[in-house]
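Only one protein chain is missing; all other protein chains are in place.
The chains carry the letters A, B, C and D, assigned in the order they are written, with residues numbered from 1 in each.
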Amino acid sequence: MNISWYIVLSALLFTIGAIGILIRRSPMVILLCLELMLNAANLALVAFSREVGNAQGQVFALVVMVIAACEVVVGLGLIVAIFRRKLPLDVDDLRELRG
Amino acid sequence: MSATSWAWLVLLFPLLGSITIALGFRRTSWRFAGIVGTAAIALAFVCGIGALVCLLGEDPEARHHASSLWEYASVASLQIKLGIYVDPLSVFMVLVVSGVSTLIHLYSFGYMQSDQGYHRFFSYLNFFVFSMLLLVLAGNFVLLIVGWAFVGFASYALISYWYRRTTATRAGMKAFVINVIGDIGLVLAAFLIFQQLGTFEYTEVFAKAPQVFHTNEWTVTAICLLLLVGAFAKSAQLPFHTWLPDAMEGPTPVSSLIHAATMVTAGVYLIARTHVLFVLAPTAADIAAFVGLATLLVAASIALVMTDLKRAIAYSTMSQIGYMVVGVSIGAYSAGMFHLMTHAFFKALLFMAAGSIIAAMANEQNIDKMSGFGKAMKFTSVTMLCGALALAAFPLTSGFFSKDEILAYASARGGMYLIFTVLGYFGALLTAIYTFRLIFRVLRGDPCAEAQELIDTGHVAHAEAPFNPATGETEDTDVGFPGAEHHIAEQSPPMKLAMGVLAFLALFAGFIQVPGVDETVTHFLDPVFADSPLAAIHPSNTAAWIGLAIGAAISLAGIAIAYWLYVASPETPRRLQQRFAAVHTFLYNKWYFDEAIDFLVVRPALAIGRFANDVFERFVIDGAITGGTEETVGRAGAIVRSFQNGIVRTYGLFLIFGAVGLALYFLIQQS
Amino acid sequence: MAGEGFNAPHLDYAGLAPVIALTVGLVVILMSGVFGPTKKWAPGLAVLTLGAAAGLLLWHWNDDLSLVAGALRVDNLAISISLIAIFSAFTTVLLSIRERAADEAGHGEYYALLIGSVLGMVLLAEADNLVTFFVALETLSIPLYILCATNLRREGSLESGLKYLIVGSLGSATLLYGMAFIYGGTGSTDFAGIAHGIEVKGMLHDPLILIGIALAAVGLAFKTSIAPFHQWTPDVYQGAPTPITSFMAVATKAAAFAVFIRFFVVALGPETGDWQMGLAILAAISIVVGNVGALGQDSLKRLLGYSGVAQAGYMLGGLVVASEKGISSLVFYLATYLFMNLAAFAVVVARERETPFGDDIRGVRGLGAERPALAWPLTISMLALAGLPATAGFIGKLYLIEALVEGNYLWLAIFIVGGTMISLAYYLRVVAAMWMRPETEVATPGLATAGAGPSGPGGSTPVIAGASPEADPVDPDAGRRWYLVGPAVLAAAITVFFGVIPQPLVDFATHAGASLF
Amino acid sequence: MEAVLFFLAAIGATGGAIGVVALRNPFYSVLALVAHLFSLAVLFLLLTSAFVAAAQVVVYAGAVMVLYVFVVAYVGSDHEPMLDPIPGQRLFAGLLAFFLFVEVSAAVLSSALKALGTHGPDVPAGFGDPAAIGTLLLEKFLLPFEASSILLLIAAVGAIVLASRKRNGEAGGDQRNGRQVGAQTPSVGAPR
Partner (left out) sequence: MINALLWAPLAFGVVGLFLPKKAVGWWATAGALATLAIGVIMAFGFETGASGLQDTVNTTWISGLGVDYSLGIDGLNLFLVLLTAVLWVGGIAFAAFREQERPQLFFFLMLAAETATLGSFLSQDLLLFVLFFDLMLVPFYFLFGAWGVDRSAEGGPTAPQATLKMMVYTLIGSLLMLVGAIATAIISAHGGHLTFSIEAIQHQGVPLGSQRWIFWFFAAAFLVKMPAFLVHGWMPDAYRAAPLPVLMVFSGVLAKVGAYGFLRVVLPLFPAATSQFQTVILLVALASILYGSVMAFTQTNIRLIAGYSSVAQLGFITAGIFALRADGSDGAILQMVNHGLVVAPLFIIVAILVERTGTEDLRSMGGMAMRAPVLAALFLIVALATLAMPGSANFIGEFYILNGLFQAKIVFACIAISGVAMSAYYALRLYQGTMHNRKPDGIASREISLRDGVVLAPLVLCILALALYPQLILHRADPSVQQSVSAVTGGESETPDTNLAVNK
């Protein structure tokens, strides 16, 4: 299979993730969509690393996984805090700050 | 001591007087002010004599000197010195001005006694004399303009002397603005001269002009016309004359000094002074002459119907100046100057007398209300009669000689200029009529109330509440003239002295310039005008005497008519009025000059001002420029904030949008 | 590759010292919690750590080291930016004393996270390959996400935390995706390698690289809050605890700009011609957006947020021209921006604590008469931000414009000028509020009820941004506390000093700029 | 064979992704993501990067997802309403995403990079196996490796700070009325 296929696929996944962030309101799902985007990036990285024939991209992908995990943790922590604070778990309703 | 140093002294004394009086107004008495003021001018006169003597000591060709104190305003490209120019012409003017002024100061010393602003008055008056002398002595056009404007200011200050009177302040403003227009004419003329000749100094200008310009070249014509604007504005010639009648708001001594004897004749002096240029621009000269003629007749016609004593005399002043302008423009220089002198005498005298009478009438100026002062105020009426005779050119009085000399010259020059002779004589007729109209109506007849009171009690009547004759509104007395106790009419010796001297001069000054006998003035002034071809023209003695004869006849005729109209059959005037109602109203409204100017100049200016204020400033400056910008920025801000709606997904949308846009730009930019 | 023996990279501990110092400090502060209440010493420890790091960085001034197999590069640019970040953090520590958020989070954690973020910034400033770059970026961001939310009682705080997290992650995902393409196009993750790759692989102007640049630019523009990627800025600035805001406002921008510069000038140097115009347009947009957005803002933090967007636009100009002078001017501006903002935020903190108005502009009304020691710094900082002479702000603008004109970006210079004009309208509004008679209402509650507390008359005032009753307890003489007045006055003094004698700072910036060329 | 695997995995990944976005119950979204991750792992294998694939399965499907499930269980999963309150949000989201996709694909397809068209160069055996990756991690990428460890520490601290109960008990009360005040002031900071 050509590398191009993988890249195009990753582009597809990336955009799907983006769409998700833009249209979902539950913070949890939004976090999931972030995961989607990061994974799309990972796919691209790995594919490219295959294409250029060095493994740096794969390592990059691994690091990205770690970072994604961190973001998830913090995100979920925030969600919990918000829940504790009896605020709605809907990003549209969190709009005290604007203008 | 040389002529120039005398001249500097001439300038010095009035200035010192003015300053001293002004600074001392708190500590010194009114007497001090009066004495200092009069003395200063007297000294100036004396110095004038000194200068005269010096000049006469020299041979006629050498009788001109320039002298300068310091560089007034000079840079590499143009020099302006603080310099004077002394020659017979200027000395002549100095003598006339300072002489008449001395007498009028004397008169004012008594006349203004009870006025609150005594110091201010004399300070201004001295300042005026200083400015007038500066004007006549100036050695270059810039200094001329300075003196020119100074007298304008002095006249303004003295016209609105009783500054609580709105009429006075308005009249002052009018006079000043019109005079400024005149100044502008002079300034432009100066610029043009500088452009052509590269200097402002009289001597150089008059020396260079004949080489640079050839006759009737447009530049020199333009210069002369611009000079005329200045001259006419100052000398109240058409169409700039409207300020002079209003100027009568000022105290009577002011009217007699500034608005009869001296300042208003500055225009005549100017034309005489720059005759070199006018010779080069005959067209301009003729225009000047015709304007003078027109003024002469128009003013005379108005004077026929004026009921306000002072204004009537003012119009006669205009008309007399018309004679002078005609004279100096057509080339009768010395004649014109001579008439200037005699006119100064008798017109000053007439005003003094009028002032005395007005005082006796408790500020009433309307001649319809006056009568019978002949009995009430002997001295005044006698002197007034002398003045009137001179004005009417009664044979052998001063006016008789001076006026007729001009007309004789005109006929001698012949051709087109005969018009001036003919119409000049017609003007003389009118003059005689209106002059004696005043005399008969004011002096003869049975005394009016005030006159009667004067006869009975020897006390001058005065209104219980002083009022403004023009509007009739009551005066606020702290500027109040006449003050509470005011009994000055012909009772104060200084006044009598001044009037007496002037009466004498008015009657007999003519004899210094009798055609064919002794033409003192002509001889004295000849060196100045020697360079003018027109000066060569000279009416033969016979012609001159014929002219005098005609003049005498006309003047007598005029007096006779006046007698018939106002004494023999007092009904006639009224009938004439009804018969020629239109004419009368037309004349009575002074040919509607004020209205015309108001319509043509004043209203448009104000309209523009209002437009600028209410429309332009509000809608363009504040509206479009300032407001527009604010509006735009504000709108933009609103848009930005509306995108900032606090919903995180919108932010995400914009982020992706940015990404897409940027990527697109990059891709397009390259392919 | 496999099968070869494993040979560890040479570790230059001297070069790594600052990073190590920060790491150690971070751990120590966390640990200190074990031995008892951290409230007392945590700030001290934090200051100590920062001081140590700063010292070690200065020690490397004028060095040019490549560390840990080309992961890091220590040069003047990195050092200068790191110093800016550290100084900002240092003052943040001071401002955080008695800060409600610190109590909420627990002081140990609070300061540890702060140090962590600083660590991220130092790494980012030194980053020399993509992986380090990305890790450092996240090390910078993630603590900030948390710190923003630490004032758990205030809805705004949590909200800002979540917003920042979501949009931030979106941004970094985009950035990452861009990196992936650049890596794919050049086959290297080292900046130098990338530049080399572009050259040899003939990838110049290749769509693959360009799309990568575009996406990477988006990510970086987001961090530096360039419009249209700025929208988080005002909200997060307003919601976050003020000391953290002050930290974000300067340090984040500085670090992000550092890597922006290094990545675009070193790695994408060959492509300069391609990205210049694009970035210039972004700069122009954010100048306009930031300035008009700030008009009519009542919340000072929000106002500063928008102004931050505009200022970022100005600074980006320095990068656009990609010349030595441009970079120097950018660094210079960042340095001045540090002090200008610092003064402003210190005052805002003080007023937040002593008036019931929070960060609303009414909080500073009549300050000139009431608290000159606060009014002067705020005034100076506003004037400096507006770029008026005799302040460092003027020199900064002068420097930038000079660089732009030299780089033939006159039109951008004119944009800067235009933006400055608009900006007067809001900066001076603050000044007017301090010194001049109130614009509309006569009585200023700020004076009347200062120290009265939320329960006082202030409580009944309509709730406006940042001033909900959730606001922190009022400390009536916060306006006299040395740790608030000190930084304010100091920063203002420095602003003026460098406005009058800019030479030292200019040299500093020139060195930083020179290190890349 | 490889092509078939690729397409299957691709379909799986795409389907999973779509599921994440489309499913309205967060819980199902999580499951969809798990599916997505597995198919990604397959793709990684096809790209001869075994270690990454393994890590993918272990770290994500193993650890992270579990965390998700817990949280979802904790905060409860309520269905969000179908239609979007912001007008045009979905339309624009779709359009922009589409454009992005087109741009990226265009870039990829029009790129001058030869290798993209190929299967990639032949790589030595053991390319991307744990040994190789480990070497890289400890040599070239030592610093990012350490840094990410610190990052994990920070994240942990953060999670504690955010999620842990407050020491001082009075938290609950004023939280609630704080919220009420917050409710009274919906239009805070709105432009005026």
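Just so we're on the same page, a contact is a pair of C-beta atoms (placed from the backbone, for glycine too) under 8 Å apart; a residue touches a chain by one contact, two chains touch by 3 or more.
Since we're looking at a predicted model, the values are computed, not measured.
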Neighbouring displayed chains - absent chain, whole complex: B, C
Per the touch definition above, residue among C:14, C:414 or C:490 touching the missing chain: C:414
Full-complex contact with the absent chain, from B:414, B:516 or B:609: B:609
Contact with the hidden chain (one of B:54, B:129, B:145 or B:561): B:145
Candidate in contact with the missing chain, chosen from C:20, C:65, C:424 or C:490: C:424
Residue touching the undisplayed chain, where the options are B:191, B:504 or B:588: B:191
Residues in chain C touching the chain absent from view: 328, 368-369, 383, 387-390, 394-395, 397-399, 401-402, 405-406, 410, 413-414, 417, 420-421, 424-425, 428-429, 432, 435-437, 439, 502-503, 506-507, 510
Chain not shown, touching residues in chain B: 22, 25, 70-78, 80, 120, 142, 145-146, 148-150, 153, 156, 160, 163-164, 166, 169, 172-173, 176-177, 180-181, 183-184, 187-188, 191-192, 194-195, 476, 478-479, 605-606, 608-610, 612-613, 617, 621-622, 625-626
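One rule holds in what follows: only the chains that are shown with their structure count from here on.
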Between B-D and A-C, the pair with more C-beta contacts: A-C
Centroid spacing, where centroids are CA-atom means, of chain B and chain D in whole angstrom: 100
Length of the line joining the C-alpha centres of chain A and chain B, rounded to whole Å: 97
Chain B and chain C: spacing of chain centres that average the CA atoms, whole Å: 79
For chain C, residues that touch 2 or more chains besides their own: 1, 131, 134-135, 138, 142, 145-146, 149, 152, 155-156, 161-163, 166, 170, 181, 184, 207, 210-211, 234-235, 238, 296, 302, 465
Chain B residues counted as touching two or more neighbouring chains: 641, 644, 646-650, 652-653, 656-657, 659, 663, 667, 671
Chain A - residues contacting chain D, complex: 1-9, 11-20, 22-26, 28-29, 31-33, 35-36, 39, 42-43, 46-47, 49-53, 55-56, 58-59, 61-63, 65-74, 76-81, 83-87, 89-90, 92, 96-99
Interfacial residue positions of chain A with respect to chain C in the complex: 7, 10, 14, 17-18, 21, 27, 30, 34, 37-38, 40-41, 44-45, 47-49, 51-57, 59-60, 63-64, 67, 70-71, 74-75, 77-79, 81-82, 85, 87, 91, 94-99
Residue ranges of chain C touching chain D (in the complex, touch as defined): 1-4, 6-9, 23, 26, 30, 67-72, 104-106, 109-110, 112-113, 116, 119, 123, 131-132, 134-136, 138-139, 142-143, 145-146, 149-150, 152-156, 161, 181, 184-185, 201-203, 206-208, 210-211, 238, 296, 298-299, 302, 463-466, 468-470
